[in-house]
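Notes follow the structure.
Shown here: the complex without one of its protein chains, the others still in place.
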């Protein structure tokens, strides 16, 4: 089973603005790409950490067996939405091994900017 | 022999559009850069994972001894092409140690955007 | 406790110019995102390395328990500011496990460019 069960993404920031907010593909967003290459569903918990308040979460999601979930932090709203224009970090725990990659698309200007990195996998 | 035999790239997304689709260098694409620094050819199998269907593959390729292969996911078509505008992830297995890095060039707008990360190497 | 206590970022470069230097969000900057998911404050020391002079530092900061600190290298000034348009690297030591990610926003041109990577965690 490829992957790990404990991951962290230290960078987090969702810009509140987008040049064209009507096209979902181009709305500024941050994504945690979660791959479950195994044969059993993975139950995932995400905690969000901030600069000046207690953490939010846990947020819950399921990554089915042999599936990927490109989870937009923008879409999280239970127990609370992710604030925009605010620094955060995330810790991702799964009951099955998964692989996590972080991506941001920033469309505050006319042209998009992208960043991505494999998340930190704890030993 | 530098490298590992099992790698994963959790992020995957090939935009269907490019401002200038006639210039291959600037067509929106995703690449898995595969380095085989060893003295024997590496036989590589790639599986693709999606959000809402069973995996595709395996795709097969050979990275010859002492060579690099910058494999465009856009070019994969056996057993099936990679759908555009669709979230996916990939798992890459090799019978010899290799090193894998993921890159996307996005040219949906007039200016290009780039992302890259060393893939996840399984222990 | 997720994380490690010794990290390095080999890339470092703060552009001296920005198209719009009045908007802090868009000023060219480099950030070390530091996540302390543990229940005790982390005391952090940062050393900066250059091409042609002895290292600068240590710079000191605290990442409180269950908090993230997105530290702009631009803002460091004790014991000395970080020179602009100058290659540097950084080593980050913490007395508690933390997770470190590196990000640069470059706004020397009209459009922004972004890069990010999980830092190197020493074994």
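Just so it is clear, A, B and C label the chains in written order, and each chain counts residues from 1 on its own.
The rule is short, and it goes like this: a contact is a pair of C-beta atoms (placed from the backbone, for glycine too) under 8 Å apart; a residue touches a chain by one contact, two chains touch by 3 or more.
From a predicted model like this one, the values you see are computed outputs, not experimental measurements.
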Of C:23, C:43 or C:87, the residue in touch with the unshown chain: C:87
Residue among A:18, A:89 or A:117 that touches the chain left out of view: A:117
State which residues belonging to chain B touch the missing partner chain. 2-3, 25-26, 31, 33-37, 66-70, 99-101, 103, 110-118, 121
Where the unshown chain meets chain C, residue by residue: 6, 8-13, 47, 49-52, 54-55, 85, 87-89, 91, 102, 104, 106, 108-111, 113-120, 122
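Just so it is clear, only the chains that are shown with their structure count from here on.
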Measuring from CA centroids, which chain ends up nearest the centre of the complete protein set? A
Distance between the CA centroids of chain A and chain C (whole Å) is 21
Distance from the CA centroid of chain B to that of chain C, rounded to the nearest Å? 30
Could you say which residues in chain A touch two or more other chains, in rising order? 110-111, 113-118
